[in-house]
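Yeah, one chain of the complex is gone here, protein chain that is, but the others are all in their spots.
Let's turn to subunit A:
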Amino acid sequence: MSRRYLARYLVSRYFSSSVSSRPLHVCIVGSGPAGFYTADKLLKAHEGARVDIIDRLPTPFGLVRSGVAPDHPETKIAINQFSRVAQHERCSFYGNVKLGSDLLLSELRDLYHVVVLAYGAESDKDLGIPGESLSGIYSAREFVWWYNGHPDYSSLKPDLKSSDTAVILGQGNVALDVARILLRPRTELASTDIARHALSALEESSIRKVFLVGRRGPVQAALTAKELREVLGIKNMHIRIKETDLTVTPADEEEMKNSRIRKRIYELLSKAAAAAGTSESDPDQRELHFVFFRQPDRFLESNERKGHVSGVNLEKTILESAGSGKQLAVGTGEFEDLNCSLVLKAIGYKSVPINGLPFDHKKGVVPNVRGRVVSQTVEGLSQTERGLYVCGWLKRGPVGIIATNLYCAEEMVGRISEDIEEGVFTSSKEGSKGLMQLLEKREVKKVDFSGWEKIDAKEKQMGSEKNKPREKLVTWEDLLAAAAAN
């Protein structure tokens, strides 16, 4: 540790201490990675920061709890760091508090100097094609929340017994997740934290073939190497890829040259296609088919079961350049049907707007300039709100991994620090005290971090009886009861 480094910091700390030790009341809406990394960095950067994190669910951690697949426990380890942040003396978590119903954005802004919206993307992109409302068609997000025990989806009851085929539209990591859960041997799933109702349904499932359908080619597929390597390595699961789909064009070569990840994915898929040709067929085997250059035109309705999906009508596509190296799928007018009894749309999430907040419906984000929410655009120039920020998917769109939020949070805290330096937050605010009074007046049964710890302990205890890391509580009643127990 250099002495000069130490001296410099002592001096800058002395001069900035008056600014950074004044109480800065912060409320973060959303307790997923974006919310927690923002809290973590704010607490480290400002001695005076007092952070309250609210979430509409009684449980924290967002998609780390409800999105990460049950067979990916190592990805959930991030929860340890988030828990340490929640337990920090200047930080509090309050679950079961919903913005929009329990309190308004304007009320939060009155109570806190800084409000950070980090509530992610709880809705889905639509295809906008005929038949989309037939039963048996779900967004992947709904299916994932169902098997992960999200209390809003525990009664989804997807039909897994009407045929042996499921079609997944999209070829990103969420598509791979749902394919794996549909096809993995049940014995392997039984020792994960998958929700009990999902495990029972999967034990009776007749699904043996899953088609992952993408409108473009293998070079454009959104999945990543680790996940692809994983499915290619699952025992007794046969991968089917058409060799003809693997032909690359000069435009494809260019894309791969500019992206190491695209190149590595393509190489893995080529190896898989070559190996796939040699395996034999057996009636009970599980098959994962990669279907490229097909876009869904409409959903087909079953004749035997009115109102239920029986297949997808797909249009063949070719790729056309859209400038700057990007290639888009264009229909060729040739169609074919793919029969199935279950369709999962894994084509992307979408954020949900709230009252009083500007929203860009096209991009599905809150309009912002590097994290500061835009209040209005006057003659092409965006004016930003003071003290209102967005972080995570609500800011950037629903792309990126858990780690992406680290940098998003760093940028956010940089913005807030700039605003502190400019003296934006000089008025006094009530912060936590005011929030507690408001919630009490409205009889909101908030769940603080120790309430979550009770839920956590109960789930782990129930899980240990079944050789699972935890047995999730999947209804609002059970979660709130466990949080309030003595």
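Quick note on the criterion: contacts are C-beta pairs under 8 Å (C-beta built on N, C-alpha and C of every residue); 3 or more make two chains touch, one makes a residue touch a chain; residues count from 1.
In the analysis below, contacts and distances are computed from a predicted model.
Student: Would you mind picking the UniProt name of the chain not drawn here, from "TRANSPORT INHIBITOR RESPONSE 1", "U3 small nucleolar RNA-associated protein 14 homolog A isoform X2", "serine--tRNA ligase" or "Adrenodoxin-like protein 1, mitochondrial"?
Tutor: Not shown, but named in UniProt as "Adrenodoxin-like protein 1, mitochondrial".
Student: Out of A:100, A:331, A:414 or A:434, point to the residue that touches the absent chain in the complete complex.
Tutor: With A:100, A:331, A:414 or A:434 as choices, the missing chain is touched by A:414.
Student: Among A:225, A:322 or A:457, which one touches the chain that has been omitted from the display?
Tutor: A:225
Student: Who touches the missing chain here, A:43, A:57 or A:416?
Tutor: A:43
Student: Using the touch definition up top, pick the residue from A:128, A:233 or A:380 that touches the left-out chain.
Tutor: Only one of A:128, A:233 or A:380 touches the chain omitted from view, namely A:233.
Student: Take the complete complex as the reference. Which residues in subunit A touch the chain that isn't displayed?
Tutor: Spelled out for subunit A, the touching residues are 1-2, 5-6, 9-10, 13, 20, 43-45, 47, 71-78, 80-81, 84, 88, 172-174, 188, 191-192, 222-226, 229-230, 233, 258-261, 264, 398-404, 406-408, 410-411, 414, 469.
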